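Note that this complex is displayed minus one protein chain, with the remaining chains in position.
Each chain carries a letter (A and B) given by its place in the written order, and its residues are counted from 1.
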Amino acid sequence: MSRAEPGTSRLYHRLMVYLLFIILLLPLAGTLLYSLATSWSASLLPSGLTFKWYLALWSDPRFLAAFGQSLLVCVGALLLSVLLILPLLFVVHYHFPRLDALMNILILLPFAVPPVVSSVGLLQLYGSGPMAMVGTPWILIGCYFTVALPFMYRAITNNLQAINLRDLMDAAQLLGASTFQAAFLVVLPNLRKGLLVALLLSFSFLFGEFVFANLLVGTRYETLQVYLNNMRNSSGHFNSALVISYFLFVLVLTWAANRLNKDKS
Amino acid sequence: MSFVSVQNLQKSYGASPVFTDINCQIQRGEFVTLLGPSGCGKSTLLRCIAGLTAVDSGKILLDGNDLVPLSPQKRGIGMVFQSYALFPNMTVEQNVAFGLRMQKVNADDSRSRVREVLQLVELQDFASRYPHQLSGGQCQRVALARSLVTRPRLLLLDEPLSALDARIRKHLREQIRQIQRELGLTTIFVTHDQEEALTMSDRIFLMNQGRIVQSGDAETLYTAPVDVFAAGFIGNYNLLDADSASRLLQRPVNSRLAIRPEAIALSLSGELEGQVRSHSLLGNVIRYRVEARGVELLVDVLNRSSADLHPDGQRVSLSIDPTALCEVA
């Protein structure tokens, strides 16, 4: 930092941060404005403001169905994740700590393998035959489980390490608890907050997922993102209201997760 | 004319002042220590002289020129940090040569000057090592070499030995002082360790809460502290308020007195009687807690022979050197 002119460097940094903010804000702001505009074509600013697009959106049964179906799939996937991952984490960290290294590699797979690539195999394997689930929400729930896996595994692992799982379990068992009792009564309550934060963040991520939803299920079980894409030919204002509604919903979730995170410390 | 002159220096962080109106003079070639507890402002003062922290008002004159408007690059000052601050992506040689590179010294001159200064700190064989391959003491010697090679007019050291263990610290202390004498380099050293200050410095500035409480050579600071803080910081002074002092010496005393533990002698018979309460063996010195006339005193006795060992409870007689009685504010 230059001693001779600390004011200038402070100004520079503020400027850069505001620039960053504006760059990130522009698309959002534009969409928001468009969703509130009566009409806005080929001119710099909209001609008037109105809420009618939001009213139209929230009274559209197809939208509400899509919203509901998205909710169902995401909640279902997260439920499945919790049921599968919690026991996994517990067993790995308590009984087989060396498996953690292997797990850390495995959870890279959903990141390293793009959803398009997995979809190729998924469509062929489960499109027909004994395990046909393409076109149903079930395949989505399964795939979303793999998508949420890295987030949830890492978040809960950090949590487990922070509460020192082994010592807690050993102490509980010395006091007479069985493994199950110790897990449910002692460990689980301590994981609550970390679990909740992980769930909220995974949920926001899953809610915005498009690739699997479109390729594997499409209109047969229309989630919100697929609905959004299918409505591309209707009014841009309507679409903007849709986008903003979706974003506000996700915003609330991430804000809640942030608050919970801060409370933790 | 002093070589370094700090005049009316003021510095605050927001509403809390670090120092208000600091003044001090340093002669050319002097080794001066800023000594004091954490938070007294000594490191901040050093950083102000280096230009790494801005001052609110005042002047810092180096050989007649005011440094305050100059950026750190232009001050011609070398500095050694507590954390060494060696650049991790460069070898020892490249680290040391960095300042010369910034001065655009040509490659041959640079190489020979680097070699010269590495020999000075006895690290000429380590030129192609990286910082993470060196021990703490070696890192600090490289940091010293790096700051010396540019031939600065003033050398600043910010608690350079605090992160090192005791044996290395002693060795480096001597090495730094020796190099400083050889080069005749004006040096300001910051530490909270009084032993370091006493052994290394020509003069010490004792600081507390942003003020220079006392300045002088080691002997003066040690034997004649001016106030309670100074007496409490240097050495293990016995601090007596006026009443206790009167009771002990059986004559009226108007101010607080400080008495060094080694200035009190113990014998088995004499006028001032007391009793040994406890003792601890510090190696070459035995430290006794003695109570005399209701006053508890620390007495240090050289561990010369078994005659100097007094068991707890023993009745002893104290004799205090009258010239060692120090009146403190």
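FYI, a residue touches a chain if its C-beta (ideal position, glycine included) is under 8 Å from a C-beta of that chain, and two chains touch if they have at least 3 such contacts.
In this section, contacts and distances are computed from a predicted model.
Novice: Please identify the absent chain by the protein name in its UniProt record; candidates are "Zinc-dependent alcohol dehydrogenase", "PepSY domain-containing protein", "ABC transporter permease subunit" or "Anti-sigma factor".
Specialist: Per the UniProt record, that chain is "ABC transporter permease subunit".
Novice: Of the residues B:Q103, B:S128 or B:N236, I need the one that contacts the missing chain.
Specialist: If we include the chain that is not displayed, B:Q103 is the one touching it.
Novice: Any idea which of A:T50, A:T146 or A:N190 touches the chain not displayed?
Specialist: Spelled out, the listed residue whose C-beta touches the missing chain is A:T146.
Novice: With the missing chain put back, one of A:L36, A:L122 or A:A172 would touch it. Which one?
Specialist: A:L122
Novice: Which parts of chain A are in contact with the chain that was left out?
Specialist: Residues of chain A in touch with the missing chain: 1-2, 9-10, 12-17, 19-21, 23-28, 30-31, 33-34, 40-45, 80, 83-85, 87-88, 90-92, 94-96, 106, 109-125, 131, 142-143, 145-146, 149, 179, 204-205, 208-211, 214-215, 225, 228-229, 232, 236, 239-240, 243, 246-247, 250-251, 254-255, 258.
Novice: Which residues does chain B use to touch the chain missing from this display?
Specialist: Answer for chain B: residues 50-52, 71-73, 75, 77-79, 81, 83, 85, 87-90, 98-99, 102-103, 130, 132-133, 146-147, 150 touch the chain left out.
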